[in-house]
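Note sheet for the following structure.
Only a single protein chain was left out; the remaining protein chains are all shown in position.
This part shows subunit A:
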């Protein structure tokens, strides 16, 4: 018999219990005997050898024959096939069986079976060990339903479970727990630590929720909708709840405000708070803030802001109002800095805070009382005080304690900062047709006529506004513009960041019966007007909305008709299903619509992912949410937001800001999570990053990367060769590279103006190095790296990165226009000033490959480029495998530990115990497959020189290829560009952390 068959049988038998096999060897003596007797029975030699030879019971021969052939079907199939091939005899039915011997032969087997039956396994409950036909309903609950013999065990089990159970659920039945009051109490308790958004319950039913930044947020839908969400984003409308963004309100005189805020930002990075179009309130602005006077270091993070429109009709005082929207992770730092620049040191906890604090919960109670009167079903109304009814918690803020003040006033400048977190709801609609969804959902509020104004309506502010003709005119103008939006085919056609104020009626009233899809209607509106709207945008005065006034906001929140009430009124309609008309009692909600420009940087897909943001007072979240969904908007979570920013090529808030404290924190958290996931796997089943030459798979060492590059340049600058060929020689590059560089230098002198650019650049780089050397000694060495956000410099970089030969005429244009700027060498002082700088880049893979998180971006050698030139299908070079230098250490450590433990056991004395931890601390964080101690030179660790890391990488559905976003070292980038030939500019290599394969990618700096 072949070896393989034996192996196969052994494998089959492996799963048999040992005690079953053993008796066979006992009784198996019979086999041998019988096989001898029969003669013609050939068994597998291994078996017969194993079983034969102990004793020959000739007498039992017959009985065993029967026993054997009976037993054979119970053997595993493989064995049977092996043993009894081509023999009909074994299939014979025995004539008789002797019961005693038969049972004896199987005694242990039966024993084992009985044991298994009587003994339940640890993980199952008692009643689960019963056969199915003996099980009864609610057995786990009622012990008496079990057979008596099992009751004792079951009782013990029940006690154990009861011990683990929570107290709360025991004393109240489910019905009581689900009662509205109790439910509300429970909800309030559960959001003590992490605040819920108003749409939380809707999200919690459909999303994977995560606790982040003090909020409970929907991460991604539980449904499979990766592609569907992308389609919604690209073609229709994706809805997102951004209410967790914090709004900070600044009030004060314009000049003083601008003076104070100008310290936080720089004009280098583009328009600031003082930009004309933003200052008039017409547009939303966006900025990256820095610590006061610290630009370009110490960034605080990105914000968006809106000014309240200047020429208002209602108030002509000098104070301006500014809303700054910040991410909750950045809020703490930004708020501190704002307070500092505005000199709002002291806290006003007397007037402003109390006025803000008290009115919010108070009317809520009133509202609850109103609901009580209406809802006839509520019992115990008389018995319980009104206070016993817990109010739905609307105020709340995950980023501060409720006791903390949220209002600061400065005595000197008169600037008042207040924190409006959770006071405003903000939804984001992404997609070209999001304005159509808005147009269907929102209907401008009807204007109260003279007669109606006399009636007592809860919406006093609206009646007052309706009295003023100016306000009415403004409202009409806003309404017409809003309707005109329906004639626009894509939300990207509206000027960037347009703000439109509006007062709308209750969106719940015009809810369609079925989910519908909103489409633009081009025929309705005249082309001329639409064209004017798309060209000029919304006039500045139309950006005004009453949402800016706090009293109006509070009144709108308080006078919201509850869902229950609306439904009751609906049910009382004469014609079921007709539109509910509330007349003057219909709520009016001031909203603010803000256009989001979508993709503005780069050349491809302009306006991709554009959309609208809508802001309205708190309490109305669900009232707006459901109508949006009924108009066909798909809902996305944080993941979809990330995807959106990734496809747009913009840095994602917090994770792509490595120079701001929140970004650093975020990276650390990410590292912790990734490490946890990594450690969860056994070492053999996870990537050994040391062998892959990946120094930092979980946390990008930006600081070290920039330092390494700086030092490298220092070393290169000091080296005697100042000629281009010598300067650009690299340790890693082959000697041929220097020849090549020299050749390009020659060709540039002869070549066209496009090529002379290379020469210029080389000059620049040379200058850079010299400058750096000069400045090195003067400058106080600061460890901080920074991210370049200067528009001027980014533009220049972007022009240098684009390959001149490939793009043809267009690129020539750009290079020509930018050439004079480069020749002035304006960049060199900047580079020397910022030796440790990072540049935000986008990377599109040329062919194959799918970059991942923290993929390494490297410089291709000359050889790689040559091979690519020769073979268009060349995928990229491979990284040679590295040696795991930590493995032997780890093994040694383990051995040491073992021996230490042994000695400890033997001695049981003090010295061993003292020594052991000392050894342990030495390599405590040694994990197989990861670099532990200080990292070596990051950029030179692998065969290709490291330039930077990708912070996002994925297959991009928008471009249909792998795409990555990340940062590279500025000095490294300039070095690379200088050494690359003109038609290969911006070609880099990308390698995933757990892979040895490099892939080619094109690097672009989008401005």
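Here is the rule we use: a contact is a pair of C-beta atoms (placed from the backbone, for glycine too) under 8 Å apart; a residue touches a chain by one contact, two chains touch by 3 or more; residues count from 1.
Assume contacts and distances are computed from a predicted model.
UniProt lists the omitted chain of the complex under the protein name "Ribonuclease P protein subunit p20" (options: "Ribonuclease P protein subunit p20", "Trafficking protein particle complex subunit", "ADP-ribosylation factor-like protein 2" or "Anaphase-promoting complex subunit 11"). Remark: the omitted chain is touched by one listed residue; of A:443, A:791 or A:900 this is A:791. The chain not shown here is touched by just one of A:159, A:318 or A:536, and that residue is A:536.
In the complete complex, the hidden chain is touched by one of A:490, A:850 or A:896, namely A:490. From the options A:4, A:99, A:162 or A:276, the residue with contact to the chain not on display is A:276. Mapped onto subunit A, contacts with the missing chain fall at residues 267, 270-272, 274-277, 283, 432, 489-490, 492-493, 495-496, 522, 531, 534-537, 600, 606-607, 791, 809-810, 813-814, 817, 1007.
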